[in-house]
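The complex appears here without one of its protein chains, the remainder shown in place.
The block that comes next holds subunit A.
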Amino acid sequence: MKIIIDFGGGLDVCFENKKELTLEFEEQQIKMSDLIIRLKTLCNPQKLDFFYTQQLRPGILVLINDADWELEDKEEAQLQHNDRVSFISTLHGG
């Protein structure tokens, strides 16, 4: 299955300046936690704090098909083929 990911608030710098990524998974249904683990392998930790220890850094808004992931129990949320996941970061100051 295919998941489309987009980055906002400058998070693209952690992923070779790509504003959008498409990830392929062998499973037909995955959890958000699986996606985060995959993203961790692709993220350039030198650039910006995308992760805070093992979890996503607090302050990053995560949307699954434009809906807050808190509505779906965050890491436990189930993803399906062609779902769009957005990660939007706040800026310092701003």
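What we mean here is this: a residue touches a chain if its C-beta (ideal position, glycine included) is under 8 Å from a C-beta of that chain, and two chains touch if they have at least 3 such contacts; residues count from 1.
As a convention for this text, contacts and distances are computed from a predicted model.
Assign the chain not included in the display its UniProt protein name, restricting the answer to "Hsp70 protein-domain-containing protein", "Cytoplasmic tRNA 2-thiolation protein 2", "DNA-directed RNA polymerases I and III subunit RPAC2" or "GPI-anchor transamidase component GPAA1".
"Cytoplasmic tRNA 2-thiolation protein 2"
From the list A:4, A:42 or A:63, pick the residue that touches the absent chain.
That would be A:63, which touches the missing chain.
Tell me which stretches of subunit A touch the chain missing from the display.
Those residues of subunit A that touch the unshown chain are 8-11, 13, 19, 48-49, 52, 57-59, 61, 63, 66-68, 70-71, 86, 88-94.
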